[in-house]
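Each remark here refers to the structure printed beneath this line.
For this depiction, one protein chain was excluded, whereas all remaining protein chains were kept in their positions.
Which chain is which? They are A, B and C, in the order written, and residues in each are numbered from 1.
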Amino acid sequence: MATIKLSESQLNFIKDVCKAHGNKGGEVINVLHKVQGEFGYLPKEVQEVVALELNIPVSRVYGIVSFYSFFTMTPKGEHPISVCLGTACYVRGAEKVLDEIKRQLGINVGDVTPDGKFSLTVLRCVGACGLAPVIEVGDKVYGRMTPDLVKDVIAEYK
Amino acid sequence: MHVLCCGGTGCHASASAQIIENFKRILAEKGLQDEVQVIQTGCFGFCEKGPIVKIMPDNTFYTQVKPEDVEKIVNEHIIKGRKVTDLLYMDPENQEHVSDSKHMGFYRKQLRIALRNCGFVNPENIDECIARGGYEGLGKCLTEMTPQQVIDEVTKSGLRGRGGAGFPTGVKWGLCAKNKCDEMYVICNADEGDPGAFMDRSIMEGDPHSIVEAMAICGYAIGATHGLVYIRAEYPLAIHRLQVAIAQAREYGLLGEDIMGTGFNFDIELRYGAGAFVCGEETALIHSMEGKRGEPTLKPPFPAVSGYMAKPSNVNNVETFANVPIIITKGADWFQTIGSEKSKGTKVFALAGQINNVGLIEVPMGTTLRDIIFEIGGGIKGGRQFKAVQTGGPSGGCLTTKHLDTPIDYDSLVAAGSMMGSGGMVVMDETSCMVAIAKFYLEFTCEESCGKCSPCRVGNKRMLEILEKITDGRGTMEDLQELRNLAAVIKDTALCGLGQTSPNPVLSTLDNFWDEYVEHVVDKKCRAGVCKKLMRYEIDREKCIGCGKCAKNCPAEAISKTNYIAEGHKLPSMEIDPAKCIKCGACMSGCKFNAISVK
Amino acid sequence: MINVTIDNKHIQVEPGTTILKAARQAGINIPTLCYFELAGMKFENKPGGCRVCVVEVVKDFNGKPRRNLAPACATDCVEGMEVLTHSPRVINARKTVLELILSDHPNDCLQCEKSGDCELQALAIRLGVRDIPFKGVQSTYRKDSTLSVRRDMDKCVMCRRCETMCNNIQSVGALSAVNRGFSAVVAPAFEQNLGDSSCVNCGQCVQVCPVGALSLVDNIGDVMAAINDPKKTVVVQTAPAVRVALGEEFGMEPGTIVTGKMAAALREIGFDYVFDTDWSADLTIMEEGTELLGRVKKVLNGEKAALPLFTSCCPGWVSFYEKNFPDLLDYPSTAKSPQQMFGAVAKNFFAQKIGVKREDMVVVSIMPCLAKKSECARDEFKVNGNPDVDYSLTTRELAHLIKQCNVDLNNLEPTDFDSPLGQSTGAAVIFGATGGVMEAAVRTAYEVYTGKPLANINLEVVRGLEGTKEATVDFNGLPVHVGVCYGLANARKMMEEVRNGNPRGFHFIEVMACPGGCIGGAGQPFHHGNSDIIRKRMEATYREDAGKPIRKSHENPDIIAIYKEYYGEPCGHLSHEQLHTHYFDRSEHVEVK
Partner (left out) sequence: MAKVKSLAELKAMREKLQTGLDLREKSNDPDSLVQIKVAMATCGIAAGAKQVMEHLMEKADELKLAVVFTQTGCMGYCHAEPTIEVRVPGRDPLVFGHVDNKRADEILTKYVMNNEMVEGIIPVNYETIG
């Protein structure tokens, strides 16, 4: 089977997280949350280490990572942009905002800009429906978005 | 003295601006501009009787005020101190005029039970919570009631699960309590995945202690010492506030060992969801907490028999729990007086969409949609026409004008082809295409389907494909028939609640907006102008001055010059090649001469 | 007992009986797809996912009709329940569900390995599907193959049987459901090649797959080419479990023994020498038994030796412990499996004897097994790149081959195997069933150790379809503690026990990867979850043993002869060279960058 390559500090981080959760297979989702929090995403190697440390098949880890939309195997951009496509945002024109972001960045949902600055994802409802349509850049929420405002928001991060 | 004039959009449309103007003018004429201040306020939530004018400090409440009434109010009320009786609100029951809004029970359509502390207390301060009676319900249970009495009280209150299907909460607790076991779990379902719903988030952010308290009460009732909250990882603030609340409760001895000196132990841990709508289904939620894929399993066995770690578990959602402490302190008899015959208490709705007062509201069960949308919600944004209201999220349906006067509770919503769901309520106007809305929800379900059972995995995909065909202008009448058959079979055969209810948005729009489907299929037309493939951008050659800006803006190079020069213009007009047009609208938004329209 | 009414038939069933089973009791056969059970063998897969078995509950526990249709496979009967299995509502739903499944299926039945044996195809026939009204995108996945197993997940119906088998029964954990919704499929981690996963090629996923999503790697073409190559001498060996199952492919009752007909058919097909893996099974007993006694004696003398000794004839099992128990590589017997012993003998001793160069000899094995295809390709079983066993065909492939060659197996006159690698004992025959290797080894080891004849050579305690068995055999005052298990999850438990100090004090443990041993192998005719078929194959195995004139390996004259003529003694120098192997750490490692 494959040999996993990670830096020592990365490896130790994962090991510590797993240990903090008692190296129990049932804790895999909690472990993945913490590990993704650290690495930003869950590459293959990381999942393999998690599987080994929790003594569960790596197929199960991947089965979980590929099931839950919160987990991702692709690295995000420096400023990850998420467009809310919840119903409230949808009926208030979120798709037009999304189209404009796609156009401005020249990327599709799930992609990262070539310079690594921005990545684009969609999500379902951040619970800020009062401000619909809503987008998030990193942790910052921008409410009452319109296609016209997209340029300004992106400019903040350029 | 203050004159408060409703500036809510509903009232605004009915001339509140003119009323304010008149007040200011007349008061100035009388030299009262410094004594009496005229202020425009937000919506009073009573738009049916708008515009509203309220005189402070005596709280006189004038309804249906017309601009010409202003003079009378100034002369009579402000100068002479006499109320203008015919503008006062008339109580429909006893036909008496009521002047003080505080005495107008009818006016207050909202009753906050689950949200009783939201916006009142500092959620990160347990003292404020205790000051408002927090943890007294728990104290009462632990010192004055047996677990069975607690269950009986909750059963008697008629409280039903607020997460969707409305199963009686007390009965659920009782079923779980029957399966006594060394380890049992109280689980709070805080995986609010319904797009357009944020009730649970708001409660956890605004009043986390009520959840902590209720879970402990439930633990006492069923005999569990462990509590678990399954909360969306996308709710960092709610997570934080819950963590703070749990820590404070522990510090005060309201969680942990020997709570309030009664020997009862109970503690709560958080578990994080990871973005799967299906995990709102209790068996899927439990599997997710166990570190598995969030796939539902068949019931029975119910969680009450074999839940988390195969131990008896009781799962309730956030809003359900938020009702529990107050039922204990105020009693089931009190709770029973609120709501409709079969659905007791109140329901929190997240009012969103094309409505003026987007917000979180709580109304007694049995309130009509009309009251919610046109009173509390302040009506439709921009004065447009109400078209539909979607309740119950992807499991619910789209209701229309004919349902506006239905008193809403669990059963009436199901009868109308929708469902309560968790309480998302998205209002739509004529700019929403109902076929596209059905497609939107089905896209959601397809994305969120776990893939375990074939009707949901493949069936919903096929339904979505048929809807895509229709919105692309390739639909046939047979497709509509097939949609109905598929919807019926999926409802009948899918494994879990998500699958069984997934056809509801399609079925309800087919039922309520059949004409719109037929229009898409037969006339190839989308009246809301949403379905791009059915749209056609056109340049009015008489209006076009030939500046060419549209051609520059067009990303598809679909616009070119014609030979036609309109009268008074110097350059030939432009035209759009429909075959190349991608319907992005860039041409239209850039045209300063309103020469481009969409058909 | 509770009373239920199914299709207006009143019946009484035990509490806890599902509607499906109750209906079967009443002679009503509700169709299923994802549901799979090996009764009595602790394998059950009932995710309730396909929804083909839905029925209408017109009266439920509360006296009211149930709102939705219920999956018969996973719904328990309750007192007074009334069920309809073919009402118009049920038929429409069942057919629509099937059409939906078919709408995401390639429907290339004519070219599919599973055609004729496919449960989905059978359902489509049964429900009279004539048209698939739903047109839409179909799932497409990268096709992938190990040396044993082919995956074509375009055909997957998400029954999850393979996943259950791989995880619950085998604890291999190579397969898991991945993704969700329409993209959900069963796959190895990262949807990488199965060969790069923890897969041990036991092939049980193929055995339980209802459709052609998982199938075997077909080597019929290679074998035909070798037979038709005049330069090649083609030698064939047939495993013990094949002869009790092959007949099923020709319409015979399960448990029919076709040893002689099979040998005759192989000759008809054109193999130059028709030998028997049973012969090398006897050889295995000599080597492994000697090894066991050697280790036991060492321990008795206070020396260190790895006990218990684990059998090593099952390649799925060998691969499993190399991947999962690299710290215990000293424990399994170093004796090669019968297939590989045969190959080694054939390409050394026999090739020499008949004056054929190694490169010009092609050794083909007929196995009940998919893992054997991977085993024969292992580097350690090659000399200068030339494998001891060139191709391994399964029982099912042999059946195809026989049919392709127009051989009428049913009417063939039985013949014997060729000499000198054809004669075998009853001890070798029972290698095919779980516990058989153990029993065969005891028959020989006892007599070698004690020098006395074994009073009762039928070691009944290790027979039968129990997943794990143990017994103590008195070796003239020395209590020898033996264990037997099949299914790799059971094996994992035993290995972990050994890792934790072998508290039960086992001396010898037999492990087979497949349910019931090789008779339930992945290369056998599909049993479709009917464990009676496996049971009948087992009974046939012991019948064949009982009918053999010689039933102990060390009494096989050809075995005695080869030691005399060639190997000298068991575990001697030459046999170590040719008949023993060594194991490798194939576990996953973490390496720091």
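Please note the rule applied: contacts are C-beta pairs under 8 Å (C-beta built on N, C-alpha and C of every residue); 3 or more make two chains touch, one makes a residue touch a chain.
Since the model is a prediction, treat every value here as computed from it, not as a measurement.
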In the intact complex, which of the presented chains make contact with the chain not displayed? A, B
Could you tell which one of B:Ile361, B:Ala388, B:Ile408 or B:Met574 touches the chain left off the display? B:Ile361
Out of B:Phe44, B:Phe266 or B:Phe374, which touches the unshown chain? B:Phe44
Cross-chain touch to the chain not pictured, restricted to A:Cys89, A:Val126 or A:Ile154, is A:Val126
Given that one chain is not shown, which residue among B:Glu29, B:Glu68, B:Asp86 or B:Asp127 touches it? B:Asp127
Hidden-chain contact residue, picked from the options B:Glu153, B:Glu205 or B:Asp409: B:Glu205
Absent-chain interface as seen on chain B, which is shown: 2, 4, 6, 37, 39-46, 54, 56, 107-113, 115-125, 127-128, 130-133, 135-136, 139-140, 142-144, 198, 201-203, 205-207, 235, 237-238, 251-254, 260-262, 326, 330, 352, 356-362, 376
In terms of residues, what is the contact footprint of the unshown chain on chain A? 126-131, 134, 141-143
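The definition used in the following text is that only the chains that are shown with their structure count from here on.
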Can you tell me which chain is nearest the middle of the complex, judged by mean CA position? A
Find the geometric centre of each of chain A and chain B from their Cα atoms only, then give the gap between the two centres in Å, rounded to an integer. 26
From the C-alpha centre of chain A to that of chain C, how far is it in Å? 43
For chain B, which residues are shared contacts with two or more other chains? 276, 293, 447, 450
Scan chain C for residues touching two or more other chains and write them down. 177, 179-180
Considering the complex alone, what residue numbers of chain B touch chain A? 192-198, 201-202, 233-236, 271-277, 288-294, 309, 350, 352-354, 358-359, 390, 393, 424, 426, 428, 432, 437, 440-441, 444, 447, 450, 555, 584
State the interface residues of chain B toward chain C in the complex, per the touch definition above. 276, 293, 295, 297-298, 300, 446-455, 457-459, 461-462, 465, 482, 485-486, 489, 491-495, 500
Spell out the part of chain A that touches chain B in their complex, as residue ranges. 24-30, 32-33, 60, 63-64, 67-71, 85-88, 90-92, 99, 103, 123-130, 132, 139
